[in-house]
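What follows is a structure written as structure tokens; I'll ask about it next.
Removed from the display is one protein chain of the complex; every other protein chain stays in position.
On to subunit A.
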């Protein structure tokens, strides 16, 4: 499915083959498929698309296991002694840190790092057209870089052959996940996900809180053993009485070096608004000598850089995991047969059906780009028209439907039945307004008839 070699997009091919990468695996199915099911990258999805994780998440259980085991041993074996001899706050602080660490870790692992959806074939063809201005018939791969000016500094944008677009600045393609990720930092195997624009703050809070946790446990265990050896007049005796402490000591000792080092490194990155990727490649180091090749993204103030990176606005997820893939073939086949017209007011009830407004609209948006493909001369011409006009009807009957769980985070997992939708997705996947307008006109009876037609079909079809 994933073709790593570049293939020139033939504009003629757009008219006969399924257009979107997302739909090429789609068959005629009665069940509407969500976009995560046809996602082209190497990610895995859980909870019906609410949770995203990289394909190889092998080390994440190890990370979690180490943290849970160490903390478990700490609470079970060290805390009783320390509570007795010192203070109750020790397990409390430990508990708070543990919760922080685990939530940050899970957030980092299960959040979309800022994946850029692949270019639609139309977009990719447009890019090709722009660069292949000579019009030669022989195929030539597009130039790989494009230079732009950012804050008076020249930055090269590379062309991504997998995603078929010029990568925005600071974006990099992760080969493990097979996605372009915005503000790509690195792919962290411990966390089992890429670290990018959307989950960098979680990653940072994870390593900071983990450093505190490991240092805290390390200190407490040392205190515990010291106090115990004073009480029992012997170190060996103390260790024999509490062997778990040794295990914790060993784990913490080796973790502290790496975690503290990593925290320090990332604090430096945050303060100078760099990514690991840029730092390793030396993109903004003074390798050009006298040239003023500083980081063009830095705000030249440590505090501002920190605030922007960690407390800046949270961008939305650009891949719509829980949206429905428009069922292109299903609708036209059925639309020609029925002529029943439910009144528009009953469309509110119709929303309870599988196909939501948003899906119809997405279908609309996709179908509008597939008119060329669906219009060989002859009868099929009518079906796109019906399809296009029919999609108008649904949105007007649904002023603000509860459209679908947010596709950004696993927000309300327990409260989201499959057909419940939130308003957010509705806005984010904008209603095609031109089509939205066309439905309620009573003056054109033809259109009214057709409008009533297919959405009902669509609903029935997709049950």
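Everything that follows uses one rule, which is that a residue touches a chain if its C-beta (ideal position, glycine included) is under 8 Å from a C-beta of that chain, and two chains touch if they have at least 3 such contacts; residues count from 1.
Note that contacts and distances are computed from a predicted model.
Visitor: Absent chain per UniProt: "Regulator of G protein signaling 9 binding protein", "Golgin subfamily A member 7/ERF4 domain-containing protein", "Corticotropin releasing hormone" or "Histidine-containing phosphotransfer protein"?
Guide: Of the names offered in "Regulator of G protein signaling 9 binding protein", "Golgin subfamily A member 7/ERF4 domain-containing protein", "Corticotropin releasing hormone" or "Histidine-containing phosphotransfer protein", the one UniProt assigns to the missing chain is "Golgin subfamily A member 7/ERF4 domain-containing protein".
Visitor: So which of A:97, A:165 or A:188 would be touching the chain we can't see?
Guide: A:165
Visitor: Out of A:47, A:235 or A:314, which touches the unshown chain?
Guide: Selected residue, touching the omitted chain: A:314.
Visitor: Which of these touches the unseen chain: A:47, A:68, A:150 or A:250?
Guide: A:150
Visitor: Any idea which of A:119, A:225 or A:238 touches the chain not displayed?
Guide: A:119
Visitor: Applying the definition given at the start, please give the residues of subunit A touching the unseen chain.
Guide: Spelled out for subunit A, the touching residues are 99-100, 103, 107, 116-117, 119-120, 122-123, 126-127, 148-151, 155, 157, 165, 168-170, 182-183, 201-202, 205, 296-297, 304, 307-308, 310-316, 318-319, 339, 341-345, 365, 368-369, 371-372, 375, 377, 381-382, 385-386, 388-389, 392-393, 396, 408-409, 411-412, 423-424, 427-453.
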